[in-house]
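Sharing a structure, written as structure tokens. Questions coming.
Missing here: one protein chain of the complex. Every other protein chain is in place.
Take a look at subunit A:
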Amino acid sequence: MNAIDATDRHIKSTDGPPPSLLAIILDTNPHAWAHLSSILPLSKAVASLLVFINAHLASGNANEVAVIASHSQRTHWLYPTPTLPTPHSTSTSNGHDANGTVPENANKYRPFAVIETAILSNLTTLLNSTTASSLSATSTTQISGALSTALSYISKSHIRHSPVDPTINDHSTITTPDTDGILGQQRVSLTSRILILSVSGDLANQYIPVMNAIFAAQRQRIPIDILKLAGDTVLLQQACDATGGIYMAPESPQGLLQYLMMGFLPDATARRALVLPSAGSVDFRAACFCHRKVVDIGYVCSVCLSIFCIPSLPDSKCLTCDSHLSLSTTLTVTPALIPRKKKKRKRGPGESATPAGSSTPAPGSGTPTHS
């Protein structure tokens, strides 16, 4: 920590790695944390996270961080504190509202203290405003909202960092002669990633919004890292896999800090040179939308991509989008495995048609997948 000094700024040259924005989504589902409290209390987890954030900021002068709480029914900004549109806004020179006084401590690097204070005070506000009645309504977390918030914040940051013309879609580095006194870093694109510290399961009912967020992240090349402390894995593991993020389900959650520092500290630039920890085989199976069962064979609506575990839907209509959805009869027939006796023709006419070619399923459609 002592090496971090403002004077470093002048040595930094334009050809260094691009600044990295880390958006952390902290799942603050009180149910799950209360359940985890004997193993890993929220306070310790937050402390570990603060150390991790400091490490991230220390590894690059221009690195940035954003922390979002994914609470039981809403998302809440932990850092930066959103500036309310009041005329007497007391924002600091960094553009961050410090939200109260930052305690003076000679042994603490001030930017670290600013972030720490903001996160702790915002989290306190969040927890104090949580009511028991809101907790009884749900047992899961607002992960899709948090993901969208993170993605839009990253998108905004990209525009802030992009070279002069914010309408240019391509965020590639444009080298401009560094003569006008503007720091080169400001003209360099930003690499971003999202880390979700997840403790909740039951995310299947947010399948569509989460999937949309995953695809958006994929397009923007934003890896989504998952640190899964508790809960079922189905959806988030796919998020990781689709975006090239790191998935980790700690076997000993007490070592949280070690997981964070070893597994999740490298940014996108560093990752290109590293072998990343992999989750092994990914469970690609989806949960059906009708019962949230994880299915081996599912039936997919061709319009909205909803997945169902049964081929016979009420009125042959997709439950999600009401499109007409009649599933091929070839998939619903019961197998006939006893050879028919030649003489008795019990079956009706119409099955004498030649089998070849007429009803061949697409390759692989009949083969169930296994994890």
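A few notes on this one:
The working rule: a residue touches a chain if its C-beta (ideal position, glycine included) is under 8 Å from a C-beta of that chain, and two chains touch if they have at least 3 such contacts; residues count from 1.
Everything that follows uses one rule, which is that contacts and distances are computed from a predicted model.
Only one chain is not pictured, and the protein name UniProt records for it, out of "Mitochondrial import inner membrane translocase subunit", "60S ribosome subunit biogenesis protein NIP7 homolog", "Blast:Exosome complex component RRP41" or "RNA polymerase II transcription factor-like protein", is "RNA polymerase II transcription factor-like protein".
One of A:Ser20, A:Thr117 or A:Thr243 touches the chain omitted from the figure, and that residue is A:Thr117.
Those residues of subunit A that touch the chain absent from the view are 30-35, 37, 39-44, 46-48, 50-51, 54, 102-108, 113, 116-117, 120-121, 123-124, 127-128, 130-133, 135-136, 139-140, 200-202, 205, 207-208, 230-232, 248, 250-252, 254-259, 262-263, 275-280, 289-292, 303-304, 306, 319-323, 326, 328, 330-331, 333-340, 347, 350-351, 353, 355-361, 363-364, 366-368, 370.
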